[in-house]
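Shown here: the complex without one of its protein chains, the others still in place.
Letters A, B and C name the chains as they come in the text, with residue numbers starting at 1 for each one.
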Amino acid sequence: MLEPDVLVGMSITGALTPAGLGMSCLIPLIENGFVDWAVSTGANLYHDTHFALGLQMFQGSAEADDVALHKAGVVRIYDIFFDYRVLLSTDAFFRQIARQEEFQHPMSTAEFHHRAGRYVAERERVLKLRSRSMLAAAHECAVPIYTSSPGDSSIGMNLALLEVEGYGLRLDPLADVNETAAIVYAAKAAGMKSAVFILGGGSPKNFVLQTEPQIQEVMGVAEKGHDYFLQVTDARPDTGGLSGATPSEAVSWGKIDPNRLPDSVVCYVDSTVALPLITAYALARRKPRPLRRLYDERETMMTRLRTAYERVRRKRLRRGES
Amino acid sequence: MLEPDVLVGMSITGALTPAGLGMSCLIPLIENGFVDWAVSTGANLYHDTHFALGLQMFQGSAEADDVALHKAGVVRIYDIFFDYRVLLSTDAFFRQIARQEEFQHPMSTAEFHHRAGRYVAERERVLKLRSRSMLAAAHECAVPIYTSSPGDSSIGMNLALLEVEGYGLRLDPLADVNETAAIVYAAKAAGMKSAVFILGGGSPKNFVLQTEPQIQEVMGVAEKGHDYFLQVTDARPDTGGLSGATPSEAVSWGKIDPNRLPDSVVCYVDSTVALPLITAYALARRKPRPLRRLYDERETMMTRLRTAYERVRRKRLRRGES
Amino acid sequence: MLEPDVLVGMSITGALTPAGLGMSCLIPLIENGFVDWAVSTGANLYHDTHFALGLQMFQGSAEADDVALHKAGVVRIYDIFFDYRVLLSTDAFFRQIARQEEFQHPMSTAEFHHRAGRYVAERERVLKLRSRSMLAAAHECAVPIYTSSPGDSSIGMNLALLEVEGYGLRLDPLADVNETAAIVYAAKAAGMKSAVFILGGGSPKNFVLQTEPQIQEVMGVAEKGHDYFLQVTDARPDTGGLSGATPSEAVSWGKIDPNRLPDSVVCYVDSTVALPLITAYALARRKPRPLRRLYDERETMMTRLRTAYERVRRKRLRRGES
Partner (left out) sequence: MLEPDVLVGMSITGALTPAGLGMSCLIPLIENGFVDWAVSTGANLYHDTHFALGLQMFQGSAEADDVALHKAGVVRIYDIFFDYRVLLSTDAFFRQIARQEEFQHPMSTAEFHHRAGRYVAERERVLKLRSRSMLAAAHECAVPIYTSSPGDSSIGMNLALLEVEGYGLRLDPLADVNETAAIVYAAKAAGMKSAVFILGGGSPKNFVLQTEPQIQEVMGVAEKGHDYFLQVTDARPDTGGLSGATPSEAVSWGKIDPNRLPDSVVCYVDSTVALPLITAYALARRKPRPLRRLYDERETMMTRLRTAYERVRRKRLRRGES
């Protein structure tokens, strides 16, 4: 799925950043052209930004006494510890940038992340940091990063406060639905294949996959489904939830092309074990791919999707459908 | 946590509806005043609406051949089967109602669900259905239902299509963040306790819990955390993700009042096993509680939160903070 | 599978006893004739005996400090706490009885448990205990109880010490293999059906199931496999281990009759949740079945199996097979 003619969309959940493993393995994938677009929880992007601001996190024990930690002003994510002021500083950073004029309008989350990424990259340069954070890397590679639950995370919480303060920034989840469908449609219409690489499960998993039902079921535009499916998860099918739903189940929804099902893979293993192996493999065995810079193509791709839909809509209206 | 002075917020994930178990056990909790507000995935609300439209779902085998199902136009959610036209009809229903004048403005997801719930209830009456769907029950009890990932589900997908068609409906996830924080703040300010009842995990879990950090960490308003925590899940802490994060970890974030930690409970069991037992227990052992009808109080509660924040903001500005 | 013509073999793992839930729900199944033979870990039988000796266990918190517990002489099994002297007393009990003359020979574990059960029942009578322990109930109902790992548990450990002391008791796991196969063979030869009810997984699961391959694959006697399969477990198939192996996989081994596969059921739920529901169901909906008292039939059943094997063996020898 790392061939030149494959579009790779990634979904990312889990406390990857604090472990220092996740993002540090994701960023080379972005910079080498192996991820073309992505859906992440806000939490991953928020906590990854701590590094760009020169703030620190520490490894501790998951067995620590949380009442004592709370009294001492220490916040815990499983076995990662950090000062409560790390949150306050990062909160203040996001509020400061989002009060700028360029943010005072409704936008997709990709636009928000792209605009924020420029400020994050600037901080990295000022602090002369060797490493790089996800938002900065995605900004510089023009990889669009969406979040399927825009209010759910400290980023969304701080933007919500600006709404209380009277600022004009709004996040438009419906624009996200359309932009992601447009990305997949443009690739398939150009004869490319579409791969989904799912780290974890949850809402981002479905958000990456639902691009195909959006095109087929909702818009009524003929399409066959994604071509490659690789998921790394601990969620099993038997709970009946989406996180553990198999690629086979996705075929019944039109999310995965039935002819490509034999190529789909689910690995029941922790992402922090799998991702370093996958990234090391990709970098060692595959040539970097030229960056597609899809963020810059959003308008063009949306126009293509709109045009395809207009043809269907006229037919639907003639048939009296809605 | 079902005492009269406890606010109960619920988060709901998982394919509960299709099994016929989930929502049929949730609705009595709503109608008897045991759930005051809720955060659900869109998928649960969407598939539950099939019943209100007189559409059918069937139990099958999770081992079925999905390529054959896809050819036959059958869609599968684990062991539940239904006709692809069930999706198309429900899609058309949501598009038809959302083209009405009353939907043509930005709104919180609670407002969208409340307005949609009136149409769903109307369909139930027309079809003379004995059972009731979640959106209809929540509408009639004025229980606000939020979704933390508004674009992620067939409801969001169909609303996104209306955006392409030029309609004015927008969903505002930042409004959701503020309204849910306002619900918790109003209850705590009135001397009540706050309980969170988490079915599953995922983004809705955090969205219910983050109301406290929104008040304390982001707004800077003094508060101590939720008072009761009951989670039913299969997610374990060791993966480091939010779904399996313990109430103890939540204490370190200020999400749970440290003094109330001993009362928090996590049940590692399937929701479709636990919920019928919990609902049967609640109905058998507890008197119904008067409906709080919090949907109708949203403006009042938001005003209270805004006023509390204005006091903090003036202090912050005097100190030169942002 | 509770019809009169069904032989029910049960396998039992997990810390059921300490929770007070497990055995108290198993014993009515034994006394009402719903379990004909069983394979248990030694640990379940050992800890259940604490109750018969009037010793106490307490519910505590799984988060307790184990170094402090160890210093205080408290032993922990997840959330169950008990005094280290509970172990010492129960150890002494098993050593005392096993030094009696009647134990000084090699025997199957069923024989050991049956002989020990008489002493356990006697203690219950002396202490005038209302409740009953597993070994006592099985003794009185002549239900043979095997353990697939006879050295692995405090019972085995204490018997091992008697070997050091020079006593003559030996446990014969090969006799267990033959006796369990004889039980299943006798039932099937008499036209009955065979059900396996698996609580947990592990070695006892396979030991119950392997009775069929012992008859078919190893002895070469024609048979079709068990007829009913009900497992309650948290082990998933994807790990490739036996605990999570599906009834379908068991078909490929001849463990389950392929024609009966649609009747097999796996419940992914904690045994302490499932067993009370199952026992309550069985007692409420089914008439007690007459006790088969299979322990008393061991010799007869072994003779029947031996005879069947002799016919095969003669054929094998004629064909020069081994």
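Observations, loosely collected:
As a working rule, a residue touches a chain if its C-beta (ideal position, glycine included) is under 8 Å from a C-beta of that chain, and two chains touch if they have at least 3 such contacts.
Model, not experiment: these values are computed from the prediction.
Set against the missing chain, the residues C:S24, C:S243 or C:T279 yield one that touches it, C:S243. Of the listed positions C:L55, C:A142, C:M157 or C:L291, the one in contact with the omitted chain in the full complex is C:M157.
Although one chain is not drawn, its touching partners on subunit C can still be listed: residues 13-15, 18-19, 41, 43, 62, 66-67, 69-71, 74-80, 84, 87-88, 91-92, 95-96, 99, 106, 148-154, 156-165, 169-178, 181, 200, 202-203, 206-207, 210, 213-214, 217-219, 234, 236-243, 245, 248-249, 251-254, 258, 261, 270, 272, 305-306, 309, 313, 321-322. Hidden from this view is one chain, which touches subunit A at 63, 248, 268-270, 273-274. Where subunit B meets the omitted chain, the residues involved are 236, 238-239, 268.
Operating definition for what follows: only the chains that are shown with their structure count from here on.
Note on connectivity: the fewest chain-to-chain touch steps from subunit A to subunit C number 1. Most remote chain with respect to subunit A, judged by CA-atom centres, is C. In this structure subunit B contacts its sequence twin subunit C using mostly the same residue numbers, the overlap exceeding half.
Chain centres here are Cα means. That of subunit A falls 23 Å from that of subunit B. Residues of subunit C found to touch two or more other chains are 268.
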